[in-house]
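Removed: one protein chain of the complex. Kept in place: all other protein chains.
Chains: A and B, in written order; residue numbering restarts at 1 for each.
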Amino acid sequence: MATCKECTYFFPVPENADDFESGKGDCVTEKEDAKGKYWLSKPTTNTSSPCPSYKLCSNKI
Amino acid sequence: MEEKIPANIMHEELGTKKPCSSCKWQIADPTNPLRGQCTVNRNKMGGVWKRWIGNVSNMTCGKHEEGKLSFREHV
Partner (left out) sequence: MTTVAGSIKYRGNVIEFPLENPQENDVADEMLHENLARPTTERTKRLKARCRWKHASAGEFIDSEVRAGIERMRFITEAHKASEGQPEVIRRALGLANILNKSTLVLQQDEFIIGYHAEDPEMFPLYPELSYMAVQDYLMSDYSPQPKEEADAINQYWKRFSMQSKGERYFSKEDLTRMYQVSTMEAPGFATGYNSITPPYETILEDGLLKRIEMAKTKIEHAQKEMENIPWNATEGLEWISKIDVWKAMVIADEAVINWARRHARLAKIVAEHFESDPARREELLEISDISHRVPAEPCKGLKDAFQAKWYTYLLCHAIDRYASGYAHKEDELLEPYYNISVKEKSFQPMTHKDAVEMVEMERLKISEHGAGKSRAYREIFPGSNDLFILTVGGTKPGYVDACSDMTDAILEGARNIRTTEPSIVFRWHPTGRIQTKRLVFECIRDGLGYPSIKHDVIGTEQMKYYSQFSKNKNGATADEAHYWALVLCMSPGVCGRRKTQKTRSEGGGSIFPAKMMEITLADGFDWSYSAMQLGPHTGDPTQFKTFDQVWEAFRTQYKYAVSTVIRAKDVCRYFEGKFLQMPFVSSIDDGAMELGIDAVELSEQPNGWHNPITTIVAANSLVAIKKLIYDEQKYTMQQLVTALRANWEGYEAMRLDFLNAPKWGNDDEYADNIIKDFYEDIIGGEMSKITNYSGGPVKPVGQAVGLYMEVGSRTGPTPDGRFGGDAGDDGGISPYMGTDKKGPTAVLRSVAKVQKNQKANLLNQRLSVPIMRSVHGFDIWKSYMDAWEQLNIDHVQFNVVSTAEMRAAQKEPEKHQDLIVRVSGFSARFVDIPTFGQNTIIARNEQTFGAEDLEYLNTQL
């Protein structure tokens, strides 16, 4: 079963970060609307079920 | 004998099918969303002379029209 861990948009929180926890990551996605591009960052974990933006990252298999 | 209220004056009519809440001239009360303001009265200078609506679901009048005003048309 896919999890956020394999997603292109999952970025593990670095170990030296104030909010580091094992498995915690930032889900960063690119959006675009009529006014332009923007990026969103949501906290997530590597065991979370993927959201509709899920995209498998070959590097993470 | 009960005096008949003229149809164009806002009045209470329980269960009315033409409540102020669906009227295009009605906008929300500034504080309490369960009340309203009637904007149908327009004066000569273009001003909007409002009336308070205590009960938007059960008040009505003869000027009822379905719809919603644009922000340009009231204040």
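Keep this in mind: contacts are C-beta pairs under 8 Å (C-beta built on N, C-alpha and C of every residue); 3 or more make two chains touch, one makes a residue touch a chain.
Bear in mind the structure is a predicted one, so any value in this text is a computation, not a measurement.
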Residues of chain A (touch criterion as defined above) contacting the omitted chain: 11, 13-14, 17-19, 26, 28, 30, 33, 35-43
Where the missing chain touches chain B, by residue: 27-35, 37, 39, 41-52, 71-75
